[in-house]
Every structure is written in structure tokens, then in C-alpha cells.
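Excluded from the complex is one protein chain; the other protein chains are retained at their positions.
Moving on, here comes subunit A:
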Amino acid sequence: MSTYTLEAGRSNLQESIRRSYGLIQSVAVLLVLVVVMSIVSPRFASVINIQNLMAQMSAALIVAAGMTIVMINGEFDISVGAVLALTASIAGKLMPEIGITATFALALVVGPLFGLFAGVVVTKFGIPSFITTLGTMMIARSLAFVTTQGQVVSNVPESFRIIGLGRPLGIPMPFIIAILTILAGYVLLNHTAFGKKVYAIGANRNVAALSGINVDRIKIVCLMICGLCASFAGMVLLARIGSIQADTARGLEFEVIAGVVIGGVSLSGGQGNILRVIIGVVVIALIRNFLNLARIDIFWQDFATGSIILAAVLLDALQKRIAGSR
């Protein structure tokens, strides 16, 4: 019995090291990036650049909160960029007419409606979420163009823009909102029954269903939350920029998915820590920022970002394989 306890104690320690290993590693990668960038480009470490960076990455962070929940649940939502643009377009049109509060309330219904629709298609007809949200993405994007008639919408009231331009303690307001959103996601995922069900379904939907969990309902709610985050990000973006175009945030979905994966969320669901996702999104934003500062030809920038995403994901897969073979 005593030897048993000893062994168990050891495996317990190994376990906790294994669990925090990913986090330590992400922080290390982030620090290395920051140091290298500061040396290569002196402008990088300036206060103004950091503030810009924070403001710029806020929409991606808010969207990433929803995407993390959906991906831990074992699904994808690639309509987020289009839903963001549609929400901001509608809000930009409505705000001068019906006021800030009513617009906000209406705008935050757009994403959940798209999530509800996609969720029903995914669960009741068994269509993969990647394909379903590809469809809703195109619908949302088209509706954004219809709403704006291809024009820039810019009649946003000044009082609304405080959300986007405020800087308490020098920190851009959108970034504070984004971090609060992620923290809300953290509480939801880790400290509620709903969150445990999300993880359980992602880990093994059969086990979850056989434990009496209503798998379809949870999946639909996850997609609705993701839509809500996309709409919310659209509002924050609108407040920051003060104007909106229908093709805003094109490709945001892949940037966010990349950030979530670099943040350690399993592509097959069931595993991941939303706090680590912050680092994943920040890494992607840093790389983009750095490429700009280093004046890399704009046509080559996606090439560089794509390569780095692939490298990060491959590295992760390699580590999992090594860990698995031990």
C-alpha cells in the first residue's frame, strides 16, 4: 500500500507539471517574441504602438472567447467575421435613427440568431458545423452588403464612441472589454455546470449523451454564444473606428481559429484553457504588427503569418506525438 501511495504521489506531480507545461511554454514563446521584436524594431516597444496593438486585437479576442467555447464543444464557427460585419453595418445604420440603447439591444440579437440557425442545422440534420457556418457566413456577408449598399457607414454618435476610444489608466477601453469577455468565458467554462457539459460533449459526445446531457441543446447554445461574441465584437469595433464597411473583418475567422489553436485548444474538442487562448491571439496580433513595423511587403505578410501558424500547430502536434509515445 505504501509503495502504491508513493507512486501515485509521483504521478500526481507529473500530472500537474504536464498540465501547466503548455501555459509555461506559451508565455515563454510570447516573451521571446516580444524581446526579438523590441530589438529588431525600436518602435515596437513604444507606448503608442502597444496601445494600438491592444486596441487592434480586441475584436479578435472577443470573438476568440466564443470560438473557444464552440471549439471545446467540438465544433467550428467560421461565420464570425461576416456576422461581426453584418452586426456593425446594421448598428451603424440604425443608431442615428433609434438611439444607442435600442440599437445595442437589437444588434446583440443578430449573432445569436445566426448561431441558433446554424445550431439547428448542425444538430438536427447532422451537417458538419464547418460547412453549415460556411453557408451562414456567405449569407451574413451578403446581408452586410445589402444593408450598407456597399457604402461606408459613418454616422456614429460621439457618445457611443467612448466605448471604443476611452483609455482609463492609458489602457484602451476595447482591450479591457475584451479581457472581461474572456474572463466571463472562463467562469462559464470552468465554474458552471454548462461549462462542464461543453467539455464533456467535446471529449466524447456518446458518454455525455449517455449521462443524460442534452447534447443538441448545449451545441446550439454554444453556437449562439459564439454569435453573441461576434456581434459584441462588431459593436466594439464600430465604436473604435467610428465607421464600417461591409467587407470588414474578412478572414478574421481563420485568424481567430489559429489563435485559439496556438492557445492550446484541441482541434477535436474537449480540451483547452480559455486563458491560454489570450496568448494565442496576442501572438498572432504581434506577428502582424511586427511585419508592418519591419516594413515587410504587404503581399508577403499573409505568407509569413500562414507559415508561422502552420509551424506552431505542427510543433504542438509533434509534442503530443512524443508525449503519446512515452
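The rule is short, and it goes like this: a residue touches a chain if its C-beta (ideal position, glycine included) is under 8 Å from a C-beta of that chain, and two chains touch if they have at least 3 such contacts; residues count from 1.
By our rule, contacts and distances are computed from a predicted model.
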Quiz item: Can you tell which of "Stage V sporulation protein AC", "Sugar ABC transporter ATP-binding protein", "hydrogenase (acceptor)" or "Formate dehydrogenase" UniProt lists for the chain that's not drawn?
Solution: "Sugar ABC transporter ATP-binding protein"
Self-check item: Options A:Gln25, A:Ser41, A:Gln56 or A:Gln271, residue touching the unrepresented chain
Solution: A:Gln271
Exercise. Kindly state which of the options A:Ile50, A:Ile171, A:Ala209 or A:Val313 is in contact with the chain not pictured.
Key: A:Ala209
Practice problem: With the missing chain put back, which residues of subunit A would touch it? List them for me. | Solution: 4-5, 8-9, 11-12, 15, 187, 191-193, 195-197, 199-200, 203-204, 206-214, 270-271
